[in-house]
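One chain of protein is taken out of this complex; the other chains stay put.
Our next item is chain A:
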Amino acid sequence: MLSHLIKLMWNKRRANGLIFLEIILAFIVLFGVYAFAFYNYDRYSSPLGFSYENSIGLRLDIDDDMDSLAVLGLQERIVREVRTVPGVEAVSFLGPVNPFGGNNWGTGNDDNGFQLFTRMLFADEHFAETMELKFREGRWFEKRDDNAKYPPIVVNGKFMDEYYPNAETLLDSIIILSGDRQVIGVVEDFKYASNFAENEPLTFYPQSGFYSGDRPPFEQMIIRTAPGQTAAVEEPIYNLVTALTKNTDVVIWNMAEDRIKANRPVVIPLVILLIISTFLLINIALGLFGVLFTQINRRRAEIGLRKAMGATPGEVTAQFVGEILIITVAGLLLGTFFAVQVPLLELLPIPPKFFYFGIVAAIATILLIVTVCALLPSRQAARLHPALVLHEE
């Protein structure tokens, strides 16, 4: 029966050309959407490595004329006093790069015997507690590190996995990053740009490794509150900080909202693509319905003939579903041939596995839709009364 259907569809290839083309185009679009969606879902599902749900960010303006000791003293006082605000659980200063802030800083070299590139984030000794970082090994910066022989750094797990995959520990290792630096800790994860950002190697530097004559002091803060207290603490913190800095140039933002904004550049196109794909699939489904109903109407005598010759209703249904599936499989095969070129030729900077997932998912979706859409008209065909339709002819 299969060879009969293939032969029949081959002989009807001109009539079925448009369906064939529609299947290929739908497959290509779905493949792209699925690959993009899977890739971003994979990124989304990799942990950020810090808590943001009950945190606010704050940007203040420290007087440029203050000397460094005065600045450090002011920062310590701000931290101390903000912590006394009811509902506040932890307070930390950090440099110009802040989570979900849309900015980043990176450095790289080949001084360690291999090409190394890392994102950089500057934070004070309270940062790990404020962000609730989890450590794979070692610890966060402390005051005593200011006098250490080598400036300390903390790296994220990705840094270790990427550049030192065979190392049992990185603690006390000296890594050349704008000079010799000693690793004092490795945090499990830290991905700060957005949920959809790539998990990149990252190095934390203390304020002492950043604040110098030509660089400003830390002027951003992250304040973690008790659950549900982020809105309530904003006003007292604002009043406190403006009073301490004698400057009203203070901006406060909610980190959970910032996360949503940071995710938008991926979420919006993804949603648009999914909506377009849904419409495309609906279009295909309706098109198939229409084509099959028309075909069945044109082939009523043939259906009657087949039933007269011994085809059961199930065989008639199977024939029409089979016919459309043959066209679909042919379209999918050709579409897959084009689609696999993307990972094989490395046309896009996305790991190949997501394209293969995309191919499988697009095939499964189209086969499912085509089968469902073919079933109703095919069952209708199976119910045709042979004597009636043969007589019509």
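Definition applied: contacts are C-beta pairs under 8 Å (C-beta built on N, C-alpha and C of every residue); 3 or more make two chains touch, one makes a residue touch a chain; residues count from 1.
Criterion: contacts and distances are computed from a predicted model.
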{"item": "Chain left out of the displayed complex - its UniProt protein name, from \"5-oxoprolinase subunit PxpB\", \"Putative ABC transport system ATP-binding protein\", \"Amino acid/amide ABC transporter membrane protein 1, HAAT family\" or \"Ig-like SoxY domain-containing protein\"", "value": "\"Putative ABC transport system ATP-binding protein\""}
{"item": "From A:274, A:301 or A:326, residue that would touch the chain that is not displayed", "value": "A:301"}
{"item": "Hidden-chain contact residue, picked from the options A:113, A:165, A:310 or A:349", "value": "A:310"}
{"item": "From A:7, A:215, A:264 or A:353, residue that would touch the chain that is not displayed", "value": "A:7"}
{"item": "Contacts of chain A with the absent chain, listed as residue ranges", "value": "1, 3-4, 7-8, 11-12, 301-302, 304-315, 385-387, 390-391, 393"}
